[in-house]
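This part shows chain A:
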Amino acid sequence: MISAQQIHKKFGKLEVLKDFNLEFDAGKSYALMGPNGSGKTTLIKIILGMVIPNTGEVFVQGESIKGNFAYRSNIGYMPQIGRYPDNIRIGQLFSMMQDMRPGIKEYDLDLIEAFGLDKIMDKPMHTLSGGTRQKVSAALAFMFRAEILILDEPTAGLDPMAVETLKNKIKKERDTGKLILITSHILSELDELTDHAIYINEGEVFFNDTINSLKDITGEEKFSTAIARLMEWSLKKKKKITDLSHV
Partner candidate 1 sequence: MKAIFTLILTVLMAFPSGAETIRLRAGQSIKEAVNNASDGDTLLLSSGLYQENEIIIRKPLTILGESFPIIDGRDKGNIFLVAGENIHFKGIKIINTGKSNMDDSAGIKFFDSKNCSVDNVQLENTFFGLHFSNSSNMTITNNHLVSTAEKEYQTGNGIHLWKCKDSHIEKNYVKGHRDGIYLEFVTNTVSQGNFIEENNRYGLHFMFSHDNSYIKNTFKKNGAGVAVMYTKNVLMKENIFEENEGPSSYGILLKDISDSEVVGNIFRKNTIGIYMEGSSRTIFKNNSFNNNGWALKLMASCDQNTFEANNFFANTFDISTNGSLVLNKLQENYWDKYEGYDLDKDKIGDIPYRPISLFSVIVEKIPSAVILWRSFMVTLLDRMEKVIPSITPENMIDNSPKMKPYDFGTTNP
Partner candidate 2 sequence: MFKLLKYSLYDIVKSRFAILYTIFMILVAVSIYQVSEDMSKVSLSLLNIMLMIVPLIAAVFATTHFFNNLEFTELMLAQPVKRRDVFLSQVLAVVIMLSAAIVIGFGIPMILWGADSTVLTLLGIGIALSVVFAGLAFLASVLTRDKAKAIGISLSFWIYFSLIYDGFVLYLIYSFADYPLEKTTLGLVFFNPVDLGRIIMLMQLDISALMGYTGAFFQNFFGSAKGILLSSAMMLLWMLWPLGVAMRVFRKKDF
């Protein structure tokens, strides 16, 4: 459903993604992991068209995203920190987003009700707490029943009750056969929500397989320890390379 082919991205001299290839298929849910600065967010932004790769191409549902914008109506995106115009009200924000997708008439309002946002529709955005904004972002991501959901640290800043609500929603959508892509630092959450693990290190895909096979390969029972092992390996590999260059 999403196919990144030979993506190469530099920010100045810093190479963020090197000859990067990845496939995301419909009906699967992916945990996107990697240390800080490994290129996760850049990858997401490239898929969304916010960052433009130096070379390579991304295909979403078989179409190249180069110069294309309509494909984004098939993506529900929840950013890490949702910042909105200060003076706009929640209700206006929702109707604005709906305005931008004139083709979609049926809205998924589950989260709005579950988070109680419908009761504060006329509150301006700048009066909201960080958590409430996050709820707004989540509600927006799911509102349009998009085929693809990209969630960047979805539970950060939410209260435990809201976290549960959101997780349940994600599971529900996953079970309807949508493509879900999550980045998170909370590993238990990823274990619970996703079936695929992608580990990115220094702009390259270090691991890409199901969580079950990850556990098999690392020989660990728990997801978190499996990931820890993975990180260890990736560090060794790096060390190996530096050792070699010394010799």
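Going forward, a residue touches a chain if its C-beta (ideal position, glycine included) is under 8 Å from a C-beta of that chain, and two chains touch if they have at least 3 such contacts; residues count from 1.
Picked so that all candidates are chains of the complex that A comes from, given by their letters.
Note that this is a predicted model, so its numbers are computed, not measured.
Touching chain A in this complex, out of the candidates 1 or 2, is candidate 2.
For chain A in complex with candidate 2, the residues that touch the partner chain are 11, 45, 48-52, 69-73, 75, 77, 79, 81-88, 92, 96-97, 99-101.
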